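Complex shown without one protein chain; remaining protein chains in place.
Note that the chains take the letters A, B and C in the order they are written out, and that residue 1 is the start of every chain.
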Amino acid sequence: MLIITKNKLNLEELKQIRKFLSDKNVDVIPVENDMRHLFVVTGRCGELTRNEIRKHSLVSSIVEVGKPYKLSAKSSLSQKTKIKLGNSLTIGNKKIIIMAGPCSVESKNQILSTAQEIKKVGANILRGGAYKPRTAPYDFQGLGKIGLHFLKSAADEFGLPVITEVLDVRDIEIVAKYADIFQVGTRNMQNYPLLRELGRQRKPVLLKRGMWATYKEFLLAAEYILVGGNSQVILCERGIRTHVPETRFTLDLNIVAYLKHETHLPVFVDPSHGTGRSSMVRVMSRAAVAAGADGLLIEAHLDPGRSISDSDQAISIPELNKLISEVKLIAQAVNRH
Amino acid sequence: MLIITKNKLNLEELKQIRKFLSDKNVDVIPVENDMRHLFVVTGRCGELTRNEIRKHSLVSSIVEVGKPYKLSAKSSLSQKTKIKLGNSLTIGNKKIIIMAGPCSVESKNQILSTAQEIKKVGANILRGGAYKPRTAPYDFQGLGKIGLHFLKSAADEFGLPVITEVLDVRDIEIVAKYADIFQVGTRNMQNYPLLRELGRQRKPVLLKRGMWATYKEFLLAAEYILVGGNSQVILCERGIRTHVPETRFTLDLNIVAYLKHETHLPVFVDPSHGTGRSSMVRVMSRAAVAAGADGLLIEAHLDPGRSISDSDQAISIPELNKLISEVKLIAQAVNRH
Amino acid sequence: MLIITKNKLNLEELKQIRKFLSDKNVDVIPVENDMRHLFVVTGRCGELTRNEIRKHSLVSSIVEVGKPYKLSAKSSLSQKTKIKLGNSLTIGNKKIIIMAGPCSVESKNQILSTAQEIKKVGANILRGGAYKPRTAPYDFQGLGKIGLHFLKSAADEFGLPVITEVLDVRDIEIVAKYADIFQVGTRNMQNYPLLRELGRQRKPVLLKRGMWATYKEFLLAAEYILVGGNSQVILCERGIRTHVPETRFTLDLNIVAYLKHETHLPVFVDPSHGTGRSSMVRVMSRAAVAAGADGLLIEAHLDPGRSISDSDQAISIPELNKLISEVKLIAQAVNRH
Partner (left out) sequence: MLIITKNKLNLEELKQIRKFLSDKNVDVIPVENDMRHLFVVTGRCGELTRNEIRKHSLVSSIVEVGKPYKLSAKSSLSQKTKIKLGNSLTIGNKKIIIMAGPCSVESKNQILSTAQEIKKVGANILRGGAYKPRTAPYDFQGLGKIGLHFLKSAADEFGLPVITEVLDVRDIEIVAKYADIFQVGTRNMQNYPLLRELGRQRKPVLLKRGMWATYKEFLLAAEYILVGGNSQVILCERGIRTHVPETRFTLDLNIVAYLKHETHLPVFVDPSHGTGRSSMVRVMSRAAVAAGADGLLIEAHLDPGRSISDSDQAISIPELNKLISEVKLIAQAVNRH
């Protein structure tokens, strides 16, 4: 059970409510966000007490937490979450959304040409990394702020929203200036300070599944953002670590079917990381949409062989074009477009 | 490099060719099947020697084994393997083939009614287990021979071919009498005596992937059947063991895309075991066909809640009906039917 | 609940007892072995009925199956299983038993010299494969019967018992003539016909864990042998498939600690397969014994670099010597020897 206060409490109010609960033998753990306080009830709490709590002047509502994830559960909302970007684009509707672009922003010209090309073939959102999480400290770490600038300018030129990764709580402010959607990478799925800060933002967050995560852990990570008051979360399957050596990761499409039953949040798939092989991206994009995905996150590059990072999995623009056509046919077959 | 003889050699011929190779310093390991001898060259063998071997009166041909799997590799055959069943059914063509039926044959009436129902909704082949591999010795192990009889009678009544599992080399003869396709279960993917014996059969074999197997190991298991001269092998993905607790197995559709590039053999998917949840079977069937599967193996039951084995994953006949309709739409979207 | 008959029933008796149970509304599944019939009760069975069953003239006893594995559970036996080999060797006592030898028997001289050398450094049992399960049909499959003969002769010369793998139910008879312990490989952990036949033998069986198996599945596989009446089962951890690429398998020593709590059966560890790297075998042998292992299965070769199979993981005789010395020190530290 969660007790949710009307506002953030001042010290006096905090003392008051804690005494109130203590007198009723209700054990709680306080959690706060920038809007309000929450009290997680850890022990028992009978029906009568529950009514008294509900009526307390500082309390907004109480919520039964049957499942460990509450806000992301389907039951918590009467309809699917829809995320509007600008006037014409909505994530979580019948339309399959394609986010495409290079792994890294490499130069102003590269990202400008890419934006033009992906727009031409029908992609909806421009992706590109300015801050890159790299396994080795000696690998290219992204262009940083100037990369953000190149990315946003290119996107604006062609009227595309932008998604880009944020790695560091200290970068949120700057990334927020340039990005329309924050991306949280697989390695940060359980970076709780980052998730909490993104919960305070009022911009959409695409949260990638940790390559080790169970379905429950994934939903609980989303919960960290939702509990902060940011309801615009997009879940993204991107492959898990398994014993299979022939692919970079094992794309787990079971989770798409599962999440569509379990949560109201939009579900995306990243077949580029999920296979690690450019030759498999198109086919697995079709499979993802057939499994119910609301959109795709695709690494596409003007010249995949020359990509600074992840060149094995980037596809070319003509291949992206083909992918989008094929995905449209699948979308229609599952009553979407 | 493989040296393939024209016929099975008698002792005299065997001595003769081994002396011939020994004189040329060619180290070999002999492998034999029921049709011929093969010699696997383990060391070096120069071009000149190669030519002399090729011309030897007992030798049919020599084959370069570039990939560890040779006969299953796409390069070994000019076209995709097609497997004919009766006059009207071909596996490996444009048509998506649906194999459906209960996990276990439970009674004469059950399997007869099932055959009727699955035929009505458009399934193509009747599945049902008479010999069951069960994790515990105390679990129901199948009806055995009488189960085979029930299964075949039911299938004949409605003009359906039959697929059923064979567990034991000593059962091959009896199963062959009743089955149109042998099924090899996941636990037996590397049961080499069983694979070798099935290589001597001239009936199709559906080989399920070991839940631990890499893609290469899967193809090498198929190779054990092919090397015996039985070219009618169907590969079937059925889920792998991963850390995910929410599903029984993780269905690995990446392998479908991979195998369609790598081998000429037909590729099937079993979404019943691959998810272990009846509510996910239909959606994952769509995804499997979108990923390129040539057919599906589905557990369907007249009354899923009462299935003796695997009741969590069996779907009802109306759900199978819906599944087949949806799969047809996906099939059309990928230019199949 | 299990109902165990006094003897194997004839058809008349079988009908009689089934009618008896049916009249009492007790649903059962019959399982038979070569000694007797078992009836697995699948539904409810009240206390009164239970008493009536117990008194039935054909019934020997009834057993409550609380855990899915019954005979391998610690509670089923008042003491640890001890397996005597000849007059002086007992597996399951305080002494750590070392089984060592080559992956494959390669020649008469090789195995003879190996037997001499491993005896000299203090190993207790000679291992060596005559029938080899190989991933590819083109790999060396073992010397077969002549290999068994070489192995047994070499072992006899130095007074060592022999352990060797059996792959095929049809080879059990021949292997039984030469081996003191049957080895079941990882790929055959759920080869139920093989396990059942070994349950009819009266010789020890070393059962390797399937590389995909849970702890429960491993114990249930042992149960297949025990239920047949063969109580001499040795469990052997040999590494599982994980995402780690740096070792061939991940040796799971947690299972040793677990099994020592859970079962009365002796537990061995194979650090050769469990690491796949000869440089790690000695260290992991120490860890295995510290974790409670009753013995080790080690691949040792006169000239590891020239081993026909698995040459990366075989250790030399001097390294085996060192391993045995170090393991003795650990054994003393855990009050064994």
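Note that in this section a residue touches a chain if its C-beta (ideal position, glycine included) is under 8 Å from a C-beta of that chain, and two chains touch if they have at least 3 such contacts.
All of these numbers come straight from a predicted model, not from anything done at the bench.
Taking the full assembly into account, the omitted chain touches A, B, C. Summarising the interface, chain C meets the missing chain with residues 212, 214-216, 240, 242-247, 250-258, 260-261, 274-275, 279-280, 283-284, 286-292, 326, 329-330, 332-334. Residues of chain B that touch the chain left out of view are 241-243, 245. Although one chain is not drawn, its touching partners on chain A can still be listed: residues 2, 29, 31, 38, 40, 42, 65, 68-70, 133-141, 167-170, 187-188, 190-193, 210-212, 217, 220, 223-224, 227, 241.
We take it that only the chains that are shown with their structure count from here on.
By C-beta contact pairs, the most connected chain pair is A-B.
Work out the mean CA point of chain A and of chain B, and you get 40 Å between them. Centre-to-centre separation between chain A and chain C, using Cα means, comes to 48 Å. Look at where the CA atoms of chain B average out and do the same for chain C: the two points lie 30 Å apart. Of all residues in chain B, those touching 2 or more other chains are 212, listed in ascending order.
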